[in-house]
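Heads up, one of the protein chains got dropped from this complex, but the rest are sitting where they should.
Just so it is clear, A and B label the chains in written order, and each chain counts residues from 1 on its own.
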Amino acid sequence: MTDQAYNFAYLDEQTKRMIRRAILKGVAVPGYQVPFASREMPMPYGWGTGGVQVTAACLVPEDRLKVIDQGADDTTNAVSIRKFFQRTAGVAVTEATTAASIIQTRHRIPETPLHEGQILVYQVPIPEPLRFLEPRETETRKMHELEEYGLMHVKLYEDIARHGTIATSYAYPVKVEGRYVMDPSPIPKFDNPKLSDSPALQLFGAGREQRIYALPPYTQVVSLDFDDHPFDPSKAAHDCDLCGAAASYLDEVIIDDQGGRMFVCSDTDFCRGRREAGHVGALGVPLAEGGM
Amino acid sequence: MNSDALLGGFADTPVQSARAFRAALDALSRPGTIRVVEGATPPAPLSTAAGVLVLTLCDGTTPVHLAGAHDCPALRQWITFHTSAPLVDAAQATFAIGGWDALQPVARFASGTPDYPDRSATLIIEMPGLAAAGMRLSGPGIQSKARLSLPDVTAFKANRARFPLGFDCFLTAGSQLAGLPRASRVEDI
Partner (left out) sequence: MYVAVKGGERAIDNAHAWQAEERRGDPAVAELALAQIREQLALAVNRVMAEGSLYDPDLAALAIKQARGDLIEAIFLIRAYRTTLPRLGASRPVATAQMAVIRRISATFKDLPGGQVLGPTFDYTHRLLDFKLAAEGAPVPVAATAPASLADVPHVMAFLNRDGLIEAEPAGDASPPDLTREPMELPASRALRLQAITRGDEGFILALAYSTQRGYGRTHAFVGELRIGCVAVELDIPELGFPVEIGEVELSECETVNQFTGSKTEPPQFTRGYGLVFGQSERKAISMSLVDRSLRWKELGEDCTGAPAQDEEFVLMHADNIQATGFLEHIKLPHYVDFQSELELVRKLRAEVLAAQEAAQ
């Protein structure tokens, strides 16, 4: 049921128009960060206000919304954001990746491949990939203008010199259509290959930093690397202990006082789907026997 | 003011503009896709689709330029009443509306600045018809190749050559709507 005290999807129409114009410019210049007049939302900055504003500007009553945090539908902040849109937009919600028309995410891209017509909205804390190399916006804007990305390569190369490998494991920078270096939000680098050539539209919202950017479907996205140190999206060599998946990103869970641990899919919908299809991991039990 | 200017807007703005935006977003992010929109009945010569775009995207902060036959009292009044958008010369416009010939030369529209390429105009090009045929498109939003009945090739090639600067386009005919972002490559094949 929609809360009648607020406009559809909470934001007033003028704000939505402003955000929509920014989204369209973002789509027109893939990977470029469009400034927008981010509003103060009824949730804290840093908790998804950018993603929430982008989602609010995109939602139609017919949408089916999925919200995930760390890949899971039931983490508290995902629950909170999903509830916010149920209350203010009255939209249907789902946990099934394939059934969702809009997916708002923090830190993950779903394991299940996305399809045409879907929109994936990322919550972004620091949209500027060069920020930790150069704290000044006035400088980084100039660097993007001049395609001066040498500093980023120097940083990655220093990693190699020091550790023998690139020591960036999440928020791994990418280059979009050979032009803009972009921060993919703090997704694990394991997810980076899914950014490129996706059938879905990907929108990125950074509320506190007042930036929106986009990857239209089928956009070429390349993770930065070197010929002699190619990008490596690998993850820990474990299978999911619940569903046995070998190629999904895993959460590590400590299960007893002796430091015993197990690995489970971070994507809860993906894991449940596999278990419903009869897959069982090393520590799992078949769903039919009443296991979780 | 002509009383017709008061008519032809959205009846349920939040929902109608949301649906219209999704159609526009889909059209711009997948060039070559033609979408049908509804809800606006603007005065001639503005098409339904262009009217929907105006109601969805324009307001007091977005200067609008009306070109050629579109620069008529009925349309000026309609846009002013429904959006409060200031009507301006081509160079100041955030949105420019008109037939392709009337919009010429398109180089006069804002194409952004090297540090802020988003500060560029969006052209709403009124077409006699739209079809997924004609010029070949490639680039972001297009899996392999797409086709769209564009009114020109040279101008769009020149626009692409300035990337990331450039204008972005919506093409409208009746209730049909297509998008052409500056990132698209256009070939006459």
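Keep in mind that, in the parts below, a residue touches a chain if its C-beta (ideal position, glycine included) is under 8 Å from a C-beta of that chain, and two chains touch if they have at least 3 such contacts.
Because the structure is a prediction, the values reported are computed rather than measured.
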**Asked** What chains on display are touched by the one that is not shown?
**Response** A
**Item:** Chain not shown: contacting residue from A:S38, A:Q118 or A:T219
**Value:** A:S38
**Item:** Listed residues A:Q118, A:S198, A:S223 or A:S266, member touching the removed chain
**Value:** A:S266
**Fill in**
Logged for chain A, residues touching the omitted partner chain are 6, 12, 35-42, 44-47, 49, 69-71, 74-80, 83, 106-108, 125, 136-138, 163-165, 167, 169-171, 186-190, 208, 210, 235-236, 241-242, 249-253, 255, 262, 264, 266, 268, 283, 285, 291-292
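To be clear about the criterion, only the chains that are shown with their structure count from here on.
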**Prompt:** How many angstrom between the C-alpha centroids of chain B and chain A?
**Reply:** 30
**Complete:** Within their complex, chain B touches chain A through residues 13-15, 17-19, 21-22, 24-26, 28-30, 56-59, 61-62, 114-118, 120, 122, 139-143, 163-164, 166, 168, 181-183
**Asked** Mind pulling up the chain A residues that touch chain B in the complex?
**Response** 7-9, 13-14, 16-18, 20-30, 32, 34-35, 57-61, 116-117, 141-142, 144-145, 177, 179-180, 199, 201, 214-220
